[in-house]
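The complex appears here without one of its protein chains, the remainder shown in place.
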Amino acid sequence: MATKASRSAARIMMAPAVILLLGWMLVPLTLTLFFSFKKYLPMRGDSLEGGLDWVGFENYGRFISSSSFWPSVQTTLIMVGGVLLITVVLGVLLALLLDQPIWGQGVVRILVIAPFFVMPTVSALVWKNMLMDPVNGILAHLWRFFGAEPVSWLSDASMQSIILIVSWQWLPFATLILLTAVQSLDSEQLEAAEMDGAPPLKRFWHIVLPHLSRAITIVILIQTIFLLSIFAEIFVTTGGAFGTRTLTYLIFQRVVDSQNIGLGSAGGVYAIILANIVAIFLMRIVGKNLDA
Amino acid sequence: MSLKRALLAVSAMVSVASTAAYAETLTIATVNNGDMIRMQGYTDDFTEKTGHTVEWVTLEENVLRQRVTTDITTKGGQFDIMTIGMYETPIWGANGWLVPLDGLSAEYDVDDILPAMRGGLSHEGTLYAAPFYGESSMVMYRTDLMEAAGLEMPAAPTWEFIREAAAAMTDRGNDINGVCLRGKAGWGEGGAFITVTGNSFGARWFDEDWNAQFDQPEWKAALEFFIGMMNEYGPPGYATNGFNENLSLFQQGKCGMWIDATVAASFVTNPNDSTVADKVGFALAPDTGLGKRSNWLWAWALAIPAGTQKADAAKEFIEWATSKDYIELVAANEGWANVPPGARTSLYANPEYQKVPFAQMTLDSINAADPTDPTVKPVPYVGIQFVAIPEFAGIATEVSQEFSAAYAGQQSVDEALAKAQALTNDAMEAAGYR
Partner (left out) sequence: MARAITPRRKILTSGLAWAIGILLFFPIYWTILTSFKTEAQAINDPPLFFFFDWTLENYAVVQDRSDYMRFLWNSVIIAGGSTLLGILVAVPAAWSMAFVPSKRTKDILLWMLSTKMLPAVGVLYPISLIFVEFNLLDTRIGLVVVLMLINLPIIVWMLYTYFKEIPGEILEAARMDGAGLREEILYVLTPMAIPGIASTILLNFILAWNEAFWTLNLTAAGAAPLTAFIASYSSPEGLFFAKLSAASTMAIAPILILGWFSQKQLVRGLTFGAVK
């Protein structure tokens, strides 16, 4: 149906978005690449006007040979993976549950999606102080009520705690998308399977899950993009201590704490590479699923 | 670009010349500590006196540091006054990023500023920031618990005594921890505390050739003592406790002793906030008999970034906020115990202020701190709980993260020290010291 005229019209209509995003990608990326080959220590008086020394790949070498690099990559992957696992598994179960006829469905749905509206800084602050504080937090009260020793969540179970906080924020998103997918499930097919005497687990495995696969991929793709750059939750709770320093946080420390822009920029380039490895991996799957 | 800058500079000069007498609106970045929040409440007094108005940007300490540092290094020019500390001031001053605070008025009496504070906020004899309040650190303890334990706090205790007293005061059944100390990662939090503790054990960050010293026995002794004592008598989860967490615990009556900033004295003795206000005693920070006490020196100070076009109005504000009049204004409204401490000599000569229970101990603690000679052995750096080089904040944050992991029992003291040693030497090499 596409004529030549409508093709060129389409191109014009696409232009603003593409040009803006191209600029948004290229300008900072170019500057980051530029800085990554420079010695740029503003605290030592280096500045753009004064000219920066070219240091070749020194920043790249130093960033990757630092003892914190590989642990930070590992931390990033564990954190993202953990949150994805929790939100997808619980999201599917919750979506199936909310699809059932229940009393006060609307209210329950509101309760479930509410965490998604809370800004990351606030949710990190609330979890850290009001829930996880080992002396005054509500969890400490609960533990003591059952005669147990309160847990120092953010030091003894730091990674699990952050995964819990972030999962709490993203579970509503996963649930919502999966819920719309569940609702579009062909009930006749399910009923037919039920008639045939297929047990619930089998029905779930052979009918429900394949139907949800597309929604699950989309949840994973979108969440991964956001999760790779988690920052506020770590900044507020552990400040990167206790094995929670992700690659993003390591770059933050190099740029802001150490004021080494060159080194931080090299780290930024590594982060882009990591993100793209993950992305290629994901898009292989999504791309297949996206063909409408 | 250079033409644009030149034009800007010219117009800036013109506007300074022509608007000197006009009312300005100052944008001030500050930290959300109690004394600063109180100052915001008195902004009207400043506006009344000078005609200038003020826009406050109040941020939590870590966010503030990140924000003002980025602003000053990128020449963002968003603030007319920045609240910075004793660590940043000499470094930024040396880089020419701050407006020198000279030509202050006679009634301001710059010579009245405590010498220790003035020294720490100057670079090569030029003052770059005026202290809003200054602090050292000292022991705050519960007199009732100390008495119940049958002990008496000496005016200058040793670490050994602190441990004994902590053991005697700890009462887990009643939720009382013998001693509360900072363990939170971050150079200004647990990093500062373990550094001064190290000083009293004879440890140092660097030897004279800028080699990291974490492989030395003094550090191991300090860390093992600290961890041993805190595991036995400290609050649960102390590895994530900083100043605020400990203040809150102490105010709730859950600590027997707390060694921390002298400014906390007015918070723990304030009956509105503290359940133990009338049961607090004070002593000098502990030592181990090596001749150095574990007390630091710090000031939150107001500085003018060099890019601002409102330097004159900004200077007026600084003169107002750090003046003797301001102290009297607060004293008249909220009592002498609540004035910003540790900045002026005259405050400690004031007979009214001398009645405040923690006044003398604060002054003694401040006077006992010497940034040029922080520890037992000689060092190539200035600073007590920090090392006044630009690389320190980054290094010390990572070192203190390793230490905090050791406090939480996630690695041994030896592992933490080995990692600290390696990362410090790495960073110093990168910066060209070694």
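For reference, chains read A and B in written order, and residue numbers begin at 1 within each chain.
Basically, contacts are C-beta pairs under 8 Å (C-beta built on N, C-alpha and C of every residue); 3 or more make two chains touch, one makes a residue touch a chain.
Everything numeric in this text was worked out from a predicted model, so none of it was measured.
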| item | value |
| --- | --- |
| Which displayed chains the unshown chain touches | A, B |
| Selected from B:Tyr108, B:Trp159 or B:Phe267 as touching the chain missing from the view | B:Phe267 |
| Omitted-chain contact residue, chosen from B:Gln40, B:Thr126, B:Thr158 or B:Ser346 | B:Gln40 |
| Interface residues of subunit A (partner: the chain not displayed) | 1-2, 6-7, 9-11, 13-14, 16-18, 20-21, 24-25, 27-29, 31-32, 35, 48, 94, 97-123, 125-127, 129-131, 136, 138, 141, 145, 168, 171-173, 176-181, 183-185, 187, 190-191, 214-215, 218-219, 221-222, 225, 228-229, 231-232, 236, 247-249, 251-252, 255-256, 261, 264-265, 267-269, 271-272, 275-276, 279, 283, 286-287, 290-292 |
| Contact footprint on subunit B, counting only the chain that is left out | 27, 29, 32-34, 37, 40, 55-61, 63, 66-67, 70, 74-79, 242-244, 247-248, 251-252, 267, 273-274 |
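Just so it is clear, only the chains that are shown with their structure count from here on.
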| item | value |
| --- | --- |
| Separation of subunit A from subunit B, taking each centre as the mean of its C-alpha atoms, in whole Å | 36 |
| Sites on subunit A touched by subunit B in the complex | 41-45, 62, 66-68, 133-136, 149-150, 152-156, 235, 238-243, 245, 253-254, 256-260, 263 |
| Touch list for subunit B against partner subunit A, complex | 62, 66, 69-70, 73-74, 91, 95, 184-187, 235-237, 239-240, 248-249, 254, 390-391, 393-395, 397-398, 400-401, 404-405, 407-410, 419, 422-423, 426-427, 430-431 |
